[in-house]
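Just one protein chain is left out here, and the rest sit where they should.
Letters are used for the chains, namely A and B, taken in the order the chains are written, and counting of residues starts over at 1 for each.
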Amino acid sequence: MSAVVETIEAMERPPLSMGSRLEGELLEVSMGPQHPSTHGVFRMNVALDGEIVRKLKPVFGYLHRNHEKIGENTSYLGSMPYTDRLDYFCSMTNNWAYALSVEKLAGIEVPERAEYLRVILAELTRLQNHASLLGFLLSDMGAWGTPLMYAFREREKILDLFESLAGSRMMCDYMRFGGCRVDASEEWLAGAQQIVDRFPKFLDEFEELILGNEIVIGRTQNVGKLSAELAVNAGITGPMLRACGVNYDIRKIDCYGFYPRFKFRIPLGEHGDTYDRLMMRALEMRESVEILKQAFAQIAPGPIVNPKVKVRAFRPPVGEAYGRIEGPKGELGFYLISDGAPNPYRYRVRPPSFINLTVLEDLCLGHTVADVMVILGSIDIVMGEVDR
Amino acid sequence: MESLGEIKSRIEAAVFGAKIEIMQNGSPSQQHSLLIDNEHAVAVARFLRVDPALYLDFCSNVTGVDWLDRVVKKTTKVKKIVDGQEKEVVETSEEKIPGYLEAVYHLYSITHKHGPVIIRMRTSDRADGTHLPSLTPVWRSAEFQEREIFDLYGIRFGGHPDLRRILMWDEFENYPMRKDYHEPDDYEWEPTPHDDVMEKAKVHYPPRPEMDGAEKITSQP
Partner (left out) sequence: MIGTGILKGMAVTARNFVGSYFDKERLITVQYPEERIPLPENYRNFPFLIYDGNDSHAGLRCVACKICEKECPPQCIYIVKSQDKKPDYMGKPQFYPKVFDIDISVCMSCQICVEVCPFEAIKMDKEFELSQRERFDHLLLRKEQLSKSNEYYHKIHPVEAATVDKGLADAATAAEAKKRAAAEAAAKAAAAKAAAAAAAKAKPAADAPSPSPGSS
């Protein structure tokens, strides 16, 4: 199944403002699906004038598995393991978003300890996602994996926690409608607390390694500037939106889960460029550590699942619901339409990475090819979510 | 945020000729939606975006839904004279609703931090009349999502800057997410013992030479 390369009509002759006397046509390059820096099978058709990008059209669908159709053919519970595989870095938050939507649809309540566990696991997911993103972005810039290994050292600790709790490092399948699947023992909580207590020291070391580096600053400042108006209109959410200075965090707005019980700040950026997006992730990691400390202090023993929810033959009432959470990449939402059957009638995922890619062309115009990789890395895409 | 009824009356006052209906939602989520007509959709959307009280500047989610032809049974109690006595008799009537495709927009406001306001647009039928106006000029976030709905459902959005397939390859025919989508049965198949996909696909291929001894596996050991 070969894709026809989308032919890009040549623009008029590029202006001679670069001081060059060379004339020519635009060069069409496919930064193709197999590329070490495109975060998965992602393709960009760029029209280049020398090194400057004049036009950029993203092409995706290489990982399209029609997850939404599978959701229509599977029961509500059976779709839960499939949500792990959407954004495969953050399986816990995907599970939570889906469980939240079904709970909204059916009006199910969640016991206290389950809510605390959900917050703890979601913030741990955010920690490891942001650390990995910084590591991957530095690898894209040519740092050959050293910051990536530092980030992965911490990520391994968190994934070991997930493994001892849910049974699997990445595909956790942990949340259920009305609570969580497995209870966390006291040793697990103590182990998690130890890791979280040592995280700020790692963050200090990591920031010293990356964020003061002149090469990083030179390559990311004033590159890929996104204005707040365009960001809001284009539906950008998550750290990318907050880097433009827009104060919109769904944890504070929708007040889902037990987030109102925790005191945490929302970091905001000033310029909206790539460096701000990097700093967003670094600062958000610190705020996540604050939330985790408070959650560990407040969690108390109790039931972890609502006993009134049936596991098999779960039939929610007829209707529809849209539930959303602040995932590490942006607003992750699930829209479910039920007609009373055990399978959903319409199962839709609102993928943050997909929608954040709307502005990729706008950000890259006028920059060089090298900047395209940096900008793409800072948008934080995972192809499992873009293509579903 | 105002109730849906108030929003409806303000839209009808601001946009002349707009026909809005409130669609009730039966589930505990209480997320009712507004059904807007296709002619005035762009005007209504612009009003929703710039109105100072609502200021819905953030379109979060655009979904396509496929509704097949449905038969809805309605039961009503009617007073009738039976055997000389007036009794209440239960009568069932069937209503045929023809199928259509739908686009659902979830709108939030970042400035006022409220939402969601849900609007829906329906096509006239599932065959030739699958046209809807595109709301991409109003909210740019609908650009990729409307392309996806065109790709998977076949709704053509008029006024979309770049309407082509996004997830499937360009020469693909048919629309995968529709309820009556029939999978092609000449997939390139690989033998698995309990797979009806394999049975359907085998019809299209000549007998193959041995594939790792895989031709011999059966469901019985």
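Basically, contacts are C-beta pairs under 8 Å (C-beta built on N, C-alpha and C of every residue); 3 or more make two chains touch, one makes a residue touch a chain.
Not measured: the values here are computed from a predicted model.
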Residue among A:E51, A:E156 or A:E229 touching the omitted chain: A:E156
Selected residue (touches chain absent from view) among A:S30, A:N66, A:N213 or A:T368: A:N213
Hidden partner chain, touching residue among A:L77, A:C180, A:L203 or A:V309: A:L77
Residues of chain A in contact with the chain not shown: 74-75, 77-82, 146, 150, 153, 156, 160, 163-168, 171, 173, 181-182, 205, 208-210, 212-217, 311-312
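To be clear about the criterion, only the chains that are shown with their structure count from here on.
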Distance from the mean Cα position of chain B to that of chain A, given in whole angstrom: 26
Touching residues (chain side chain B, partner chain A) in the complex: 25-29, 31, 57-61, 63, 65-66, 104, 106, 110, 113, 116, 118, 139-145, 152, 164-171, 176-177
Residues of chain A that touch chain B when the two form their complex: 1-4, 6, 60-61, 64, 66, 68-69, 104-107, 230, 232-237, 246, 248, 253, 316-322, 324, 331, 333, 335, 337-338, 346, 348, 350, 354-355, 357-358, 387
